[in-house]
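Supplied in structure tokens, the structure appears directly below.
The complex appears here without one of its protein chains, the remainder shown in place.
Let's turn to chain A:
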């Protein structure tokens, strides 16, 4: 049975090679990447197989993997490859045109965009939130913190857990006379970018002294590698406080703080409050969609959140690839969004999906829009 089958496969492959050779001889130039599936019996109509290469941010990688697997069922002739090499690598790849699309947790800066050979579009896919976790004996989830207190802790100005600034926010908790040990990411990361973006937004002193970025010069604290490093270090250090991705905190049942938002409410970090932050800031969304949603307005908005983007060129160079890329993007922001919550990503609110749609419709091949 098996050997018969494999013989058949060999025959099929040989036939395919023959067809290719003949086709190559006839046309004179073999077209790599586009093989005619004429030997396939089931697929009567000729569909071109297309491979889309992507690389970039590691934060959305689990979701993108799921999307790629699901999209394969929708469009079997499209192979999508996404390598999680980091946002920096993704931006480099799209600028140098070594990938068809890139992933990035932070929008590209103006000078980076200027270096690219064409106009790059930012298509938001999902949001992530950053939560503040801590190690305090007897204190579970729900420590209340304000933007001022958070920035003072990470600036090293509040040094003890029983500082009045903290205890006055949490009158029902008994906070110990313990040193605060700040833990931050030592590796460059989108998580750090969102968190320092938030601190720069709420504290003038932070903005001037430290600023925002994927790696910054931290005024105080222990550096640990990755979400797991920060979580592990906080766990090992009584009195420790650090920041991790919401998804990581939920999966590992870490305690996290409720944070006062712009509307003055203490908000629990959840997928819904993250989506609310995006919805709240959608009114101020610029056309190019490069926007920070930290400290977003809205009663229910969790203030430390950010988009992750797919980066694509507005003017596509290859019609087949461009067509499939546009189809995939459209699928991702509509059908793809329903896989987000299971994997602990916050899906786009409807008003942002509308804005992204408008952007995708502008992607074109030689002036002709690729969306149909």
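Going forward, contacts are C-beta pairs under 8 Å (C-beta built on N, C-alpha and C of every residue); 3 or more make two chains touch, one makes a residue touch a chain; residues count from 1.
Keep in mind that, in the parts below, contacts and distances are computed from a predicted model.
Per its UniProt record, the hidden chain corresponds to "Phosphate transport system permease protein" from the list "Circularly permuted ATP-grasp type 2 domain-containing protein", "Peptide O-xylosyltransferase", "Phosphate transport system permease protein" or "Glutamyl-tRNA(Gln) amidotransferase subunit A". Interface note: of A:118, A:223, A:255 or A:297, the residue touching the hidden chain in the full complex is A:223. Among the residues A:236, A:251 or A:351, only A:236 touches the chain that is left out of the figure. Only one residue from A:117, A:156 or A:211 touches the chain missing from this view: A:211.
Within the entire complex, the positions of chain A that touch the omitted partner chain are 85-89, 91, 106, 109, 112, 179, 181, 186-190, 210-218, 221-225, 229, 232-233, 236-237.
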